[in-house]
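Apart from one protein chain that is not included, each protein chain of the complex appears where it belongs.
For clarity, chains are labelled A, B and C in written order, and residue numbers in each chain start from 1.
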Amino acid sequence: MLRFILMRLGKAAIILIAIMTLNFFLIHAAPGDPAAVMAGEAGAADAKFIAQLREQFGLDKPLLVQLGIYLKGVLQFDLGFSYRQQMPVSQLILDRLPATLLLTMTAFVISLLLGTMAGVLASARVGKWSDTAISSLALLFYATPLYWAALMAVLLFSVYFNWLPGFGYETVGANYTGLARALDIGRHLILPATTLGLFFMAVYMRMTRASMLEVSQLDFVKTARAKGLKSSIIQRRHIFRNAMLPVVTLAGLQAGQLVGGAVLTETVFAWPGIGRLMFEALAQRDYNLLLGVFFVSAAMVLLFNLITDILYRFVDPRIRVA
Amino acid sequence: MADFWKRFSRNRGAVIGIIILAIVVLVAVLAPLLFPQSPWRMVQRPFLPPLAMEQYPLGTDALGRNVISGLAYGAQVSLLVGLVSTVAALLIGIPIGALAGYFGGWVDDALMRFTEFFQTVPSFALAIVLVAIFEPSIQSIIAAIAIVSWPPVARLVRGEVMSLRSREYVEAAILSGQTNLTIILRQVLPNTLSPIIVLASLMVATAILLESSLSFLGLGDPNMMSWGYMIGAARTVIRQAWWLSFFPGVAILLTVLALNLIGEGLNDALNPRLARRGK
Amino acid sequence: EPVTGGRANVVIQPEPPSLMMGLVQNGPTQMVAGQIYEGLLRYDQKLQPMPQLAKSWDVSEDGLTYTFHLHDNVKWHDGKPFTSADVVFSADVFLRETHARLRTSLEHVESITAPDDTTVIFKLKEPFGPFLGIFEAGTMPMVPKHIYEGTEYKSNPANNTPIGTGPFKFKEWVKGSHILLTKNEDYYEEGKPYLDEIYWHIIPDAASRAVAYETGVVDILPGGSIENFDVQRVSEMENTCITDKGWEYFGPLSWMWLNNREGPTADKRFRQAVMYAMDRNFARDALWNGLGKVAKGPVSSSTRFFSDEVTNYDYDPEKAKALLAEMGYKGETVRLLPLPYGETWQRWAEAVKQNLDEVGINVELVSTDVAGWNQKLAEWDYDIAFTYLYQYGDPALGVARTYLSTNIAKGSQWNNVEGYDNKEVDALFDKAAVAVTAEERQKLYTEVQQKLVDDVPVAWLLELGFPTIYRCNVKDLVTTAIGVNDGFKNAYIEK
């Protein structure tokens, strides 16, 4: 097992370097550069000034040399410096990462739990009205544009009812500590996490339902029934566990995308996360920062691929030995 | 085929989906006849509420443009984006998946690593980057959506092809002297069609949502009236003019819903195991 | 009577990249860091200089020597004393390297010297009319010599904990969330500031910012923080005041670059047709909520030496069509670049496109993000492009740069981007900059305004109004020509 993990990590490192190289060229293909953007913001700049900035940022070197410098840094666990924000990229990312992870993990867990639960419920009552209701609701969640739902949620719960804070990570300036702070953050989390979770909840629900129905047709379920097991036990022990295999795959895929997957939600809810950081970095052509975010995101994806595989081995004995 | 339609039409949801989609398509096609004036034209005072004037049943927007005309023309763009990007994604994903699945070995390995790359950057983020690089225009948006949505196609096709590859009829085709290309095209791919069709119907829906999300972030084609654009533009005035985001929102919702229902209907109709049940 | 104590909650948009005002001078940086850093002078809303770090100043008869007398009890936020050496370092060394706008103005300066700890002398090469106008915090912020001298300015870690002399000190910055400034207890002006702390809330979505004000999370919405469409609704709320003052120094003027080099826009008649085709009153009312003024010409009405004795371009599509017919415009497509700064600008471009369509001009909108927009302008790759620029109170500082033929150069979008080349105009601007008396300057600037308005090198749109919205119990917030940017020095909250 350990050897398996080490092998996979080694492979992942190589893939990561390839990915970063591709990303590097991708990002540099975009028009404009950070020097022009920064000069622009100063409200005045001549060509000489901009050239001076470029030199400072190392943008005057040939692209391949820049790539070499960047990759060398990455190999030494240095993601470079953001000249625009005047901070090391790693620090900028680490500052934002917790907020994003909190948001996306919460949404992830909510959607996974509620989605599979609803899916199981619907599959147990397939054809009945509760199945129709759950399925329709899921379809609705799936089809509603995320940002629209987000705006509506803010209007409803934040402005009209004033129940929940509509934006931000915590009550700024309240200086809560300990439990009070956790509760405060929790309140801020509700709206964004729910809106973000809706879509995936729908996806998990549908997948679970379909998978449960599929598995329930398999022969071993008939065997279980022939043993005289109660249908609740059959559902849980036989159908559910087997039906979860594809869901685990999907969940692994989603978990990997958690880092950058919440641009819209973070924007609407003023959530100080990585998604927004990435969007801003892109707008300002903050190359190092953008690459850094991509790096972290790619690393997350690869990590979660690995975790999924390990999990799979855990769930499915067939893979464990093969 | 007739059998298929019979099965399909047994699914009430799918029929509703088809009807909704037909209406949307009709509106999109007939938009220039229904509303001869450009949807960008400022025709009345801004923020005219719905039903206030007969000619403008859904009101006007922040510049006094006719909302219902925008919806009709928006249907064109949204459907165009949805369909073309899906077709493009299929055109990329199917060959890659088919080659990887059919030949296996290092071909498979290389193609799958390549596919993985597109999945390491979150798809929405990648779409944003691509649109920013190529500058927002209908072509670049379609391209970006296609580029971020083909990997699942490739994976699906690969899986299907791998399982079909060892089917006896494929081996029979090999023995009968057909070339690999013929076998892939004639024996293998046609049999992966049903899961692809089902996936495609969902991808059209996702593409419409993706375009609208891009538009929302200001990365839409400024010369094209789309539903996403309408919602994005209405965001800032959501408080004084609810109808500006409501109607396009509902339009997106209905279309996506319709495509989903159709997809599910196809899924059921094409699934032999489910075919026998349900009336 | 001013009340001591309390906290201000303010919206800041977008999040500033940095608070080190000597290095970064974009809008949000100036607004937050304007409370931390100070210049030698401030300006009232008539653009008259007021003391700041300099308690008084003299100008020699010939207009070549400016002597500033500094307060003697000023301390940096880290406790080190502020002296004339800091002024010389800031102006002559630091900002000459980092401050793009100031370094152009400083080209008129022969030398900067400090005869003693509280005196600084600027010697000019030749008279420069607007010289007294370059000493506010955003234009010439004082930076601490003891921290920056001999270091790599851009990557100095101290940039993250800015040290200034201003009424507020930097306390914390949670990226993406908020910035906290606290009262400078050792401030050199007795009793000031009144507030204990300022929270700057970072909220990226405009609608959410309005919600933040409505739900009482923030009390102050500086100009431009919420979409114009929301201004009326929000300003009608209880206990809410609104002012469009505090932008006099900037005099933001919007216009469309018209590429004078090639295409239909190279023809003066086409450019005039564009002016007639646009319904600028509609744009102001529908898009800017009725705030701001339709621009007369290149000089904003709040800027010195403004003149309205120029040709009027009222909305007149017929005249536009006639001009187009006369020049023989055959419907070539022109590319229009909107300003990528939010919804209002996007809508405005759509409205203009529609206006132009109606007189028969074929317009294609070309969408870009900020970086692409910068690049396209710097490379002159456009036909028509929206922009707005500040005037800094004096045509020599903020107007001439756009029209001087000597300022035509690729690679920057802050010069003569349109490629307008008129030697007469050049000469008038040059003379006016070095003329000593105000009357003389007025005469020259009036003439140049008339010439420019006839030639339409760019299509002027509106003098923009960026209203500040705040709870009425916040007092004395906007008292100077730069408004909120240095407003918290005097502001207090009535209980």
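Everything that follows uses one rule, which is that contacts are C-beta pairs under 8 Å (C-beta built on N, C-alpha and C of every residue); 3 or more make two chains touch, one makes a residue touch a chain.
In the analysis below, contacts and distances are computed from a predicted model.
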Listed names "ABC transporter ATP-binding protein", "Heme exporter protein B", "Pyruvate ferredoxin/flavodoxin oxidoreductase, delta subunit" or "NAD(P) transhydrogenase subunit beta", with the criterion being the UniProt name of the chain not displayed: "ABC transporter ATP-binding protein"
Touching partners, among the displayed chains, of the absent chain: A, B
Absent-chain contact - pick from A:Arg96, A:His188, A:His238 or A:Arg276: A:His238
Selected from B:Leu111, B:Ala173, B:Leu202 or B:Ile252 as touching the chain missing from the view: B:Ala173
Residue, one of A:Leu229, A:Leu250 or A:Ile307, that touches the chain absent here: A:Leu229
Chain A residues that touch the omitted chain in the full complex: 3-4, 7, 218-220, 222-230, 233, 237-238, 241-242, 315-318, 321-322
Residues in chain B touching the chain absent from view: 167-169, 171-179, 182, 186-187, 190-191, 193, 276-277, 279
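The rule is simple: only the chains that are shown with their structure count from here on.
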Pairwise touch network: line, ring, star, complete, or other: complete
Chain nearest the overall C-alpha centroid of the shown protein atoms: A
Furthest chain, CA centroid comparison against chain C: B
Pair with more cross-chain C-beta pairs in contact, given A-C and A-B: A-C
Separation of mean Cα positions, chain C and chain B [Å, integer]: 45
Centroid distance [mean C-alpha coordinates] between chain B and chain A, Å: 22
Per-residue multi-chain contacts in chain C, two or more chains: 205, 207, 368-369, 372
Residue list for chain A, restricted to those that touch at least two other chains: 30-31, 151, 267, 282-283
Complex contacts: residues of chain A adjacent to chain C: 30-34, 36-47, 49-51, 56, 81, 83-87, 92, 95-96, 99, 151, 154, 158-159, 162, 165-170, 172-173, 266-273, 276-277, 280, 282-285
Chain C-touching residues of chain B, taken from the complex the two chains share: 38, 40-42, 46, 62-64, 132, 135-137, 218-223, 232-233, 235-240
Chain B contact footprint on chain A (complex, rising order): 15, 18-19, 22-23, 26-27, 29-31, 127, 139-140, 142-148, 151, 155, 214, 217, 253, 256-257, 259-261, 263-264, 267, 275, 278-279, 282-283, 290, 294, 297-298, 301-302
